[in-house]
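What you see is the complex with one protein chain gone and the rest in place.
Take a look at chain A:
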Amino acid sequence: MSGDMDDILLVFFQECEEQLQELERGLSALSDGESGKETINAVFRAVHSVKGGAASFGLENLVRFAHVFESSLDGLRSGRVAPTPEIVKTFLKAMDVLSDLVAEAQGGATVDTARIDESRAELQAIIGEGSGTAGQKEEETVPADFTPVPVDFEPVMADFDFGDFGFEEETPAEAASLVVTFSPHTAMYDRGDDARNLLIGLADVAVAHGGASTVTCETAALPALDALETEKSYLSWRVVLPAAVPEESVHTVFDWVSDVCDVTITRDGGPGPSGGEQPAEEQAAPAEPEQPAPVAEAPAPAPVAASPAPAPSTVAEKIMAEMPPAPTPAATAPIAAGNAAATRRPVEQATIRVDLHRVDDLMDLVGELVIAQAALESIGQREDDAQQEMIKRIASMKALTRDIQDAVMAVRAQPVRSVFQRMQRVVREACSMTSKDVVLTLEGEDTEVDRTLVEKLSDPLTHMLRNAVDHGIESAEARIAAGKSPTGQILLSAGHRSGRILITIKDDGGGINRERVLATAVKRGIIAPDAVLTDDEINNLIFAPGFSTAATVSDLSGRGVGMDVVKQAILGLGGRVTISSVEGQGTTFCLSLPLTLAVLDGMLIVAAGSTMVVPVSSVVETMMVNHKDIYMLPDGANVVSIRGACMPLIPLASELGLGGGGTASLSEEDVILVVENESGARAALIVEDIRDQAQVVIKSIEKNYRQMAGVSAATILGDGSVSLILDVPALVANALGRIDTRPSDVRTGLAA
């Protein structure tokens, strides 16, 4: 049982994750000024679902907070509150608390109660209630009053003391007070819900409207103790709420249990309970949950009944019509979630959502592949000379295979949105810690990259954005002094560029103070005091391990581990980081990453007798060696002049330490490959031959072997042999480091 529970809990947390994302999306839309009904409903629904699920698992803290949150959002939904930027900000803050509470329930760090209380007070202030102590006090007394309820009413308890069941608060109901009677079905308890949560919900509603609720428990249906079936639901409750409480907010309390609970809501004409008859006639229902629930005709006018599913359809329609439209979707979402929790198996993170058409495309391609294979087979069986035909078929098969590969890649592709949206929170938190005002703008969230990459982007981006807020953006005073708007701007954008994904983080802060960076680097012993560095090299110093210019180590950054880790993480993904910074205008970080970690378009070349792969994306052109264009530098290295542009010449074989003696072995047959790194720096590789162009599958060798300079990975060729994939940017950087012929603006990746 506990195992099942854990499984279900896992599903719940997965759903929370989704709901929180939904919430984030909705709130971002709101803060962008889009206050459509759908958006608000979506936000409301998300919080509501979290609350509903949390209640089923008795996650008290979460339920309480979600409920307050929900109430405030209800104000937004009903139009009582306008989504001003301040209010949206409060909601965003509340969302962070909510997601922390979810994390806490998941076994994470305990959330600071002061933070919860603060956010709760803010939320309550929005809907103009609970200002100050009164609301806070109610909030605290109500649960205390209700705590005994589940214990006493727990149907499995044998030592029932019937006399204690009447549980009444002293406050009498006022005129036209709202009377809610409800009797849970056995099924509700089976599902893990608890009447206690409903009572708490009702009490909260009452408190929210400035009154208190009167709860009476109806025990008439309880059989004698010896006839008591411990698993059955016998009890029902009658709750009198203050007149100010709107019916819809009562519906909200019940809408996620409405299928397993009989509820009637009536406007009572006078104070006090309307006698024992009405609850008594409801007692029939809980004992026989299969029966259609009675839609109680209460003495009051205009009864509105939220009856469970088995009610006659006409009644149901009537209810739908009477209910405001908004709660309907709200009601369906948590129920669906509940069902899903019961039936779906937890699948960890191993699932992805894929557009159907992508799977269809894949299917079509596989069909064609089967046909192509049949055609090949028939050629093989023919007696005559079919070689020409064979070659043609193989060529078409090759094209097909490539298409299939693309299709599979498309299935694995995921938009970077999920990671990008998480960054909003990172920036928000960083802002509140540093008391800065920064707006994060997202661009190109729909850019798709391989799933594995999406997940691995999160940590480096978090670091970089924190740094941007903490170090990049200046304080408001400094900004005003510099003639900028006090609100800082950070742009996080993603896009495709020539087979790679390019992520830029651009802030409009003070830029990198190169003098200070240089001074710090010298102080920390990262570089020699007399070193002469270009601007770009100085910028790159911030990636050096142990580097930090922050005068004080803040909570956010300044310990000098961040950027070093970022660089390592990006390199680990086969990517590069480049910085450009204009003092006084801001800093831009560019992350260039491969679209996938699996496949690469490569040019097969020969060096030192073995076949190697150069990524096609980094090859600019190929040409034969012309000895006239090669000049030797005093230190023994060579540069080659190609149409007037000089670039370092890299004899690949000797560069990789695989024999060959520099230019001495340069023969007429050798080929020059002009290669380029991300920032446009070029170098010429001398190789013995160019064999072919092919797609190769990237295989890591680092698992079983150490990292090799100049080699990024390996692959397996068609003949089964191993071939190395060259790390062109590393080779270029290495060569440029030795031969200082390039203008400084194209030099990259040297310092770190």
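Here is the rule we use: a contact is a pair of C-beta atoms (placed from the backbone, for glycine too) under 8 Å apart; a residue touches a chain by one contact, two chains touch by 3 or more; residues count from 1.
In the analysis below, contacts and distances are computed from a predicted model.
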**Complete:** Among "ABC-type lipoprotein export system, ATPase component", "Membrane protein", "Chemotaxis protein CheW" or "Branched-chain amino acid transporter AzlD", UniProt's protein name for the complex chain that is not shown is "Chemotaxis protein CheW"
**Message:** From the list A:I394, A:V582, A:M623 or A:V722, pick the residue that touches the absent chain.
**Reply:** A:V722
**Complete:** Filtering A:L453, A:V711 or A:L736 for touch with the omitted chain leaves A:V711
**Asked** Tell me, which residues in chain A touch the chain that this view leaves out?
**Response** 608-610, 656-658, 699-701, 703-711, 714, 716, 720-724
